[in-house]
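Working notes, structure below.
Only one protein chain is missing; all other protein chains are in place.
Letters are used for the chains, namely A and B, taken in the order the chains are written, and counting of residues starts over at 1 for each.
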Amino acid sequence: MKINIGLEIHCQMTGLKSKLFCSCEADYRGKQPNGNICPICLGLPGTLPLLNKKALENALMLSLALNCKIPDVVSFYRKNYFYPDLPKNFQITQYNSYQISSIGSGGTVEFDHKKVRIRRIQLEEDPGRLVYESGIATSNYTLVDYNRAGVALMEIVTEPDFDDPKDVKLFLNKLVSVLEHLGTCDTKLDGAVRCDVNISQENKKKVEIKNVGSFKEVEKALVFEISRQKSFGIKGIEVKSETRHWDDIRRITIQSRTKEEEQDYRYFPEPDIPAAYLGNELINSLTKQMPELPDARKSRFVENFGLSEQNAQILIDEKDTADFFEESLKLYDDAKEISNWFVTDLKVFINEANGIRSLKIKPSHIAELVKLVNQSTISRNTAKQILQQIVKSGEMPSVVMNNLKATKISNEEALIQIVDDVFAKETIAVRDALKNEKAINFLLGKVIQSTRGRADPKLTTELIRKKIASIST
Amino acid sequence: MMVSKEEVKHLAWLARIELDDKELEVYTKQVEQIISYFDTLDKISLEDIHISQRSVPYSKFRDDVPKESTDNVLSVVKNSKEKFVKAPKMA
Partner (left out) sequence: MITMDLLTSSAADIVTQIKKGYVSTEEYIAKIFDHIKKVESNVHAYISLNDLAIERAREVDSAVKRGEKLGKLAGIAIAVKDNICTSNMKTTCASKILEHYIPPYNATVIEMLEREGAIIIGKTNLDEFAMGTTTEFSRFKETRNPWDIERVPGGSSGGSAASLAAGETTLALGSDTGGSIRCPASFCSVVGLKPTYGLVSRFGLVSFANSLELIGPMCRSVYDTALMLNCITGRDSMDHTTLDVDTKDYTATITQGVKGLKIGLVREMISDVDEHVSKTIHDAASKFESLGANLNEVSIDSLQYALASYYTIAMAEASSNLARYDGVRYGIDMGPEGFEWNSYYTKVRSNFGDVVKRRIIIGTYVLSSGYYGKYYLKAQKVRTLIKQEFASLFKTYDLLIAPTMPILPFKIGEKTMDPLHMYMTDIDTVAANLIGIPSISIPCAFTDGLPIGLQIMGDHLSEELLIRAAYAFEEITDVKKVIV
C-alpha cells in the first residue's frame, strides 16, 4: 500500500524583535493578556499594516536555504474568513496563483539521501489565542488574548512526497536544524512550531491532521493514523476525507468535533502594502550573509575532523550541540574523542534535558574531561561517573575528581582498577600472598595507601581475595 | 449573469449577514442587476493587459524596532474579563 504524506508547517519568527505589521514586541510570551497589542494588531478602524522588512529578510533566507525560487517582487494577499482569534477577520498572507508567487516556491530539501519538494514558503500573521474557562463545549463565552496576533509566521508547505513517518521525522529534524542555524525560529519555545499533516493512501481519500503542537508528536500522530487507516482497510470500512486532531494525551487522532464547512477564502491583493521590490542586490547580500547551514557543516565535520558521517549528523541535528562541540574543540583539540561523548553518554543527557543549553556544563567541562582521560589521570569509567555529576552541578571535572579522592571509594569498578594496578606493581607480594594469607594485608595496605585511605577496606579485601583466587586456579 | 436566491443566501452567510425572506427577495434582484452591469467587462478584450502594480524598494519598509504602544488601546473594549476580551462561545 502506497502512502503519501504532505506537511504544512507554521514557524514563528522568534528571532524578530517586533511583529510582522506593527511595532509591538514579537516576544509575547509571559505577558499579561492583551498587554502586547496596539491599534494596528487589534485591527482598529483606520489602521494600516506596516511591513517588518527584517521578516522579509528572514523569510528570504529560509527560501534560499530550502533552494526555493524567489520572485523579483513580493506582494501580500488577504485571506478572508471569520474567526474570533482574527482581529480583522482576514489574515494578511501570501498567495500562489495568477502568476503570483509567495516569497519562496518550488524548492527541494535533501535529508538522509532522500529528497522532498517544497511547494511554497509564505510569510503571514499569527492570529490571537482563544481561552476557554471551562472547556470549549461548556463555556458560555470565549476569552481572547490578542498578544500573539500579528506575530510573523513562516508557512512551509511540502509536496506529498513522504511515504514513511520516519522520513517525516528526519526531515523535520533537518528543518529544525536549518531554522536554528538561520536563527529565525527557536523551535524549542512552546507553540513556536505547529504542523498540519495530510495523509492519503493510494486511491483513498485524504485525511488531514491539524495543529500537531510539536515536531516530536508528528511521527507519533502519523504512525497512529496510518495504523488506524490500515485497520479500516482490514475491516473493509472506507476511510473518509476529514480533518482530525492529534490528542497528545490519549495519543490518538480524533475527528474534529466541529464539522469544517467548505471555505471560500476570497483571496485578493492587500491594497495597503505596496509590492516589495527585492532586487539582486538584496538577494546577493543575503546570500553572502547566509550562515553555514547544516549540510555544509556536516561535510566540514567529516572532512576537517575525520568524523564519521553518522556522528557528524548527530552533532549538526541541533545547532546548539554542534556549536558546543566546536567550542570544546577550541579548548582541547581532539575532535574524535570529544565527538564520541556527544554521540554516547552526553547525548542521553541532552535528550533528557531537551537541549544542551538546559544542562549546566560548558565546553570547558568536556574539554577538560577528555583531557583527563587522554592523560590517563582518570579512567573512562571514572569520567562517565564525573560526567553524571557535572551535567547537573556545573562543577569542573577536576574538582569532582579531587572530591572523589576525598571520599571513600566503594565503587567496585574503580577499586578493581586500583587493585589491578597494585597487583601489577607488587609482583613479589602477590606471589607471597598466593601462599601466605597474611601477605594479603600487605596488598590491602598498598591499595589504601595509593588511594590515600579512601578505599573501602572490606570491599578491597574481598576484591584482593577474589583476584588471588583467580590467579591461583 | 443570473443570480439565485440560494447564491445570495450563501454570500450573506460568507459575509455573516442575516437576510430575512423579504430582504433576500429584494437583494437577489438588485445583486443580479448590478452583477449584470459588471458583465459589461466581458465586452472588452483584456488578454494583453498586465496589471500594473506599484512596487516599492524593500528598504522602504519598517525597521524591526519594537515600540511600546502609548495608545490606550483597551479603552475601546467593552466586554472583558481579567484583561481578556470576552467573545461569544465557540460551540
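Here is the rule we go by: a residue touches a chain if its C-beta (ideal position, glycine included) is under 8 Å from a C-beta of that chain, and two chains touch if they have at least 3 such contacts.
If you're wondering where the values come from, they're calculated on a predicted model, not measured in any experiment.
**Q** The chain left out here touches which displayed chains?
**A** When the full complex is considered, the omitted chain touches A, B.
**Q** Looking at A:1, A:48, A:254 or A:434, which makes contact with the chain not pictured?
**A** A:48
**Q** Among A:242, A:272 or A:337, single out the residue that touches the unshown chain.
**A** Touching the chain that is not displayed is residue A:272.
**Q** Among A:28, A:90 or A:423, choose the residue that contacts the chain missing from this document, as touch is defined above.
**A** Touches the omitted chain: A:90.
**Q** Give me the subunit A residues in contact with the hidden chain, please.
**A** Interface residues of subunit A facing the absent chain: 39, 42-51, 78, 80, 82, 84, 87-90, 98, 140-142, 144, 264, 266-268, 271-274.
**Q** Touching the absent chain: which residues on subunit B qualify?
**A** Listed in rising order, the touching residues are 3, 7-8, 11-12, 14-19, 27, 30-31, 33-35, 37-38, 40-44, 46, 49-52, 54, 56, 60-62, 71-73, 75-79, 85-91.
By definition in this document, only the chains that are shown with their structure count from here on.
**Q** Taking the complex as given, what residues does subunit A use to touch subunit B?
**A** Per the stated touch rule, the residues are 16-18, 23-26, 32-35, 37-39, 42, 44, 50-56, 73-75, 82, 84, 130-132, 136-137, 139-146, 257-258, 264, 266, 269, 274-279, 282.
**Q** Please give the residue numbers of subunit B that touch subunit A in the complex, ascending.
**A** So the residues of subunit B in touch with subunit A come to 14, 16, 53-59, 61-67, 69, 71, 73-74, 76-77, 80-91.
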